[in-house]
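A short write-up of the structure that comes next.
For this depiction, one protein chain was excluded, whereas all remaining protein chains were kept in their positions.
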Amino acid sequence: MEPLSNKRKVIESKPLSFMERIYLPAIFKGLAITMKHFFRKPVTIRYPEEKREYSENFRGLHSLKRDEQGRERCTACGLCALSCPAEAITMISAERQKGEEHLYREEKYAAVYEINMLRCIFCGLCEEACPKEAIYLDGPHVASDYLRKDFIYGKDKLVEAPLNQ
Amino acid sequence: MGLTDILIKLGLIVIIFLISLVIAMYSTYAERKVAAFLQDRVGPDRAGPWGILQPLADGGKMFLKEEIIPTNANAFLFIAGPSLAILVSCIGTAVIPWGQQLVIGGHVIDLQVADVNVGVLYIFGVVSLGVYGIMIGGWASNNKYSLLGAIRAASQNISYEIAMGLSIIALLMTTGTLSLRHIAEQQTGFWHGHWFTWNVFSQPLGFLIFIICAFAETNRSPFDLPECETELVGGYHTEYSSMKLGFYLFSEYINMFVSGAVMATLYFGGYNFPLMHHIHSPNLVAILGVVVLFAKIFFFIFFFMWVRWTIPRFRYDQLMDLGWKVLIPLSIANIVITGVWITYFK
Partner (left out) sequence: MSTFYFIAFLSIFFSILVITAKNPVHSILYLILTFATFTVHYILMNAQFVAIVNFIVYMGAILVLFLYTLMLINLNKDSEPQKSNIIKIIGFIAGGCFLVAVVAALKAYQTSQLVVLQNPNLGLVKNLGKILFNEYLLPFEVSSILLLSAMVGAVLLATKEPKTT
């Protein structure tokens, strides 16, 4: 049959020669290879102390952003929840009261904003859908935990820390 | 024999026992470290600096684990198995000459527990007993995998004992003695006349056969078929837990230590080292000799690990073929060659 590529390699199964049959040269070759690796620098990254650099488009934990004046950008439009293929996002909106202008940028804001991290697939569609540039997946990994309910992250974990603090 | 002599002997026994246990403990650590280094990793490094306390943590874990004795197992033999395994591996150290005589305050201290005049045969006997621990444990577990592991261990040990004995016979023909101390003394220094004094240079083939058989007798990879996890779950210690499992693992490492010591003594000059005749203080020579012997033993232990992480496991029929069809004829040929050599060139 005509080979489709030139990568085909015919394996010869000749009986082993005497030098091959005493195995010792091959064993010493193997020992030399492992010894070479013995002196090589370990590739291990000791995780909690050292961290591997994340790629620039790595998508990690979500954070809800604030604007330049430290106000929450999210206006609870629900586009992120709508776009979410895993249905991980839920929110309850509320109207901004008088005197809360320094807290929320828009007139409507998310009183409750929850992401179920067990459902989230970190696709980044919420980030793309957001018209207010309020949500970004720029955090680290989601930490492990013991209970399922602890994986539902609320605003306390998601919202960025206030600016001047 | 005075009281002090008896005390000294007792002290020596206790020290050797402790040393072999500590070495066995740290062999488990060394095994993981060597494996890691050979695979470009770091190995255990959390318990203490560089993970130095890891064996203590492992030992503590072993002690605290739940002790399980299967319902249908023969409880007495189930416990006797690991006890026998570790007992047999510990008594092998009795005839190893650890160094030359020390003279402290008029007391001559032999750095050897017992200079038996059949020392080599004693070692051989202990090695042949070693398989009972595995067999009894494997049978008493009442588990087919354990039984298969035990049976593999038995047939493997018996097969390789023959080649090992024949390779030692060739060595004994050149040394003319069965006492390990005499064999060690014959290899004094490194170079005498026009040839090396160490036996490995007069018996290279014998040493090769001996070390291969040592791998098989200690059930180390590439001959670790009795505990071959891809086929037999855990082999003969499938049903074991807690410190009884620890005893099996420990006895394997003590066996490695003893076989390293035997190989160093029989073939690599024991406590002798090059240029030892230029040091005039006998005590210094004795102490340096102990250090050198341990360096050789550690090298052999390292070699055991190095091979383990390099060569894949044999198939069972290949193992038997190698033992019966290759090593035994080779060692008989070695005896004939040695006989001819002794008759015509010595």
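Labels A and B are assigned to the chains in the order they are written; within every chain, residues are numbered from 1.
In this section, a contact is a pair of C-beta atoms (placed from the backbone, for glycine too) under 8 Å apart; a residue touches a chain by one contact, two chains touch by 3 or more.
Since we're looking at a predicted model, the values are computed, not measured.
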>> Based on the whole assembly, the unshown chain contacts which displayed chains?
In response: B
>> Going by the contact rule already stated, which one of B:Val131, B:Ala163 or B:Leu322 would touch the omitted chain in the full complex?
In response: B:Val131
>> From the list B:Ala73, B:Ile86 or B:Ala150, pick the residue that touches the absent chain.
In response: B:Ala150
> Touching the left-out chain: which of B:Trp139, B:Phe215 or B:Phe300?
Replying inline: B:Trp139
>> Could you pull out which residues of subunit B are in touch with the chain that's been left out?
In response: 77, 116-118, 121-122, 124-125, 127-129, 131-132, 135-136, 139, 147, 150-151, 154-155, 157-158, 161, 178
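Quick note on the criterion: only the chains that are shown with their structure count from here on.
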>> Please output the residues of subunit B touching subunit A within their complex, sorted ascending.
In response: 34, 36-42, 45, 306-307, 309-311
>> Could you list, by residue number, the parts of subunit A that touch subunit B in their complex?
In response: 27, 30-31, 33-35, 37-38, 40-44, 46
